[in-house]
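The complex is shown incomplete by one protein chain, all other protein chains being positioned as in the whole.
Coming up: chain A.
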Amino acid sequence: MTFKRVVVTGLGALTPIGNDVATYWNNLAAGVSGAGPITKFDASKFRTQFACEVKGLDVTQYIPRQEARKMDAFTHYALIATEQAVQDANLNLETLDRNKVGVIWGSGIGGLKSFEDEMIEYAKGDGTPRINPFFIVRMIADSASGQISMKYGFRGTNYVTVSACASTNNAIIDAFNYIRLGRLNMCVVGGSEAAVTKAGIGGFNANRALSERNDSPETASRPYDKDRDGFVMGEGAGSIILEEYEHAQARGAKIYAELIGGGMSSDAYHITAPHPEGLGAFLAMQDALNDAGIAPESIDYINTHGTSTPIGDPQELKAIHQLFGEHSFKMNISSTKSMTGHLLGAAGAVEAIACIKAIEHQIVPPTINHFTEDGEIDSRFNLTFNTAQARPLTTVMSNAFGFGGHNAIVIFRKLS
């Protein structure tokens, strides 16, 4: 059977380096770090006291206060980024067949702070439960996709994918499949996360995943640098309108890029550590290339998972080298987490947007904070250190891997 083509027609972003897509992209291209001391709670007793927070956001500009207080921040972020994407896609909600518009969202955790706050309150009492009636709906991860569907009346497929830091890429791939099979005309995809909380920072500190470079937050996220010491927690959301190509053409939509492939695999190895030879990453990238029906040499740029952890970074590169051979030294590679921090379940969302904007502007955003070469990392890779690089970009790949061994890869191409 022939698959339908799937294109990107709208973008929205709420990130630690910009509360809209234009600001986000400008700061990505300029190499700006979003890290700073944690303001959301008193972190003075935590091993890590900094993060990449969303800044200067007035939620009530987008969501009435009465509605907002019934939602966790990760749902606020989802609604805000999606409002931008819906505007950007220039959708006419009156004429659109909204029964054929889905929402598939990614979140690694869901309403972590809502859970935390409620249980802290409970612990203060005598054991009598006085749980707020909105507690569950604030907390559950699928409230984000549910709220988006209610706001716009999108009555197609609706759910949330949970695969830790691969969540959004799984959401994108699911939507890709529904649209190319003709099951949906359009789908809002993306992801949001709001885990800069006591439990989030404390929990990732406890499993030693976070950087503890408290004296220099802005340089802490340093993928591929010899002295990298863990990831920097980020938060925010990215929202993308995926649309069937002919549907987009018929309504005269602006088309950013085409989504041409998705690949998935599991490490089946360890709950946090990646496979030592990067086997899962290799299989997922290979699967994505096969799905797209393209040769490895077609890839011009990979936006890596590259979280700035000692073990993860080189293993991903090992897998890239194994799959792409000599071509892995000819393409550009960068980790934009050096600027945004790691948005966990939303990482794939903001990184897909980085890839799509990279194609639009023909610019590869950099891996900032490279100071010292790591002898373990082959110096022939072009890791786009410290400053953006202009180059012709046709086909780009975005990698995401999650605790649990989940790997999900997407490939975007300039529309031909």
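Criterion: contacts are C-beta pairs under 8 Å (C-beta built on N, C-alpha and C of every residue); 3 or more make two chains touch, one makes a residue touch a chain; residues count from 1.
As a working rule, contacts and distances are computed from a predicted model.
Per the UniProt record, the absent chain's protein name among "Acyl carrier protein", "Sulfurtransferase complex subunit TusB", "ABC transporter permease" or "Sulfide/dihydroorotate dehydrogenase-like FAD/NAD-binding protein" is "Acyl carrier protein".
Looking at A:P133, A:G252, A:G375 or A:P392, the residue that reaches the missing chain in the full complex is A:P133. The chain omitted from view is touched by exactly one of A:S44, A:Q66 or A:S416, namely A:Q66. Against the chain not shown here, chain A presents residues 64-66, 130, 132-134, 137.
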